[in-house]
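Take a look at this one; I'll ask things after.
One protein chain omitted, others in place.
And then chain A:
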Amino acid sequence: MGLVDRIASLGRSAIDMVAGLGRAGLMLWGAVFRVPRIRKGTPLLVKQIYVVGVQSMVIVLVSGLFIGMVLALQGYTILVDFGTEESLGPMVALSLLRELGPVVTALLFAGRAGSALTAEIGLMKSTEQLSSLEMMAIDPLRQVIAPRFWAGVISMPLLALMFTAVGIFGGHLVGVEWKGIDHGSFWSILQASVEWRQDIVNCLIKSTAFAVVVTWIALYRGYQVIPNPEGISRATTQTVVQSSLAVLALDFLLTAIMFG
């Protein structure tokens, strides 16, 4: 392969990438920026919130509990050397609210719900169900993509809050119940150091941003799937890989803006 060919193929893949971004943008535009249909849209949305959100609760809650406990245990062994084990509460709570809550929830969500969304939409496409909606004069973006997108965006911040709450409870279990930190000081220092705007609102902003990115990638990968078994397996893998990387990169960016 000559140099010119290599440059050409580089250019081609760049064009493909930009075209893909454009298509993904158009899909989101077509799904989201429409006048909502309250009567017909609500049941679809509720069903998807159940599938995407409620069914992800178990993995999110269990992970939150363990991560909170591990965080507290690790934190305690470090803090106790300096005699500052009373600060375990804020350490656990702030780590969870600012970083681990939104990020780990988003990663779990990508693996649990994102891949399922991609596979579902991909199979709907390869069994011509999306085409069939089109031919019935029903916009699949509206009927299929929009409810799933909004379900993801609504569910993920709530899941992140649950993750954080359970994580703090896990920290309490290890710190107070096991290691014997004073119950009152654990909670009062925690309460004094968590700020509404700085910590909780930022947690929700981060989590919403991750929700948009993960759900968008999952839906787009499904929507653009090559309709065969290999295509679907590739698409689900791409969903998990790309949304995980996107979440981590976006997290750095948001952290730099919020706390930098």
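FYI, contacts are C-beta pairs under 8 Å (C-beta built on N, C-alpha and C of every residue); 3 or more make two chains touch, one makes a residue touch a chain; residues count from 1.
Following the convention adopted for this analysis, contacts and distances are computed from a predicted model.
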Out of "Nitrite reductase (NAD(P)H), large subunit", "Cytochrome c1", "Phospholipid ABC transporter ATP-binding protein MlaF" or "Outer membrane receptor for ferrienterochelin and colicins", the chain not pictured bears the UniProt name "Phospholipid ABC transporter ATP-binding protein MlaF"
Have a look at A:T42, A:Q74 or A:S132 and name the one touching the chain we're not showing. A:S132
For chain A, which residues reach the chain that was dropped from this view? 40, 127-129, 131-132, 134-139
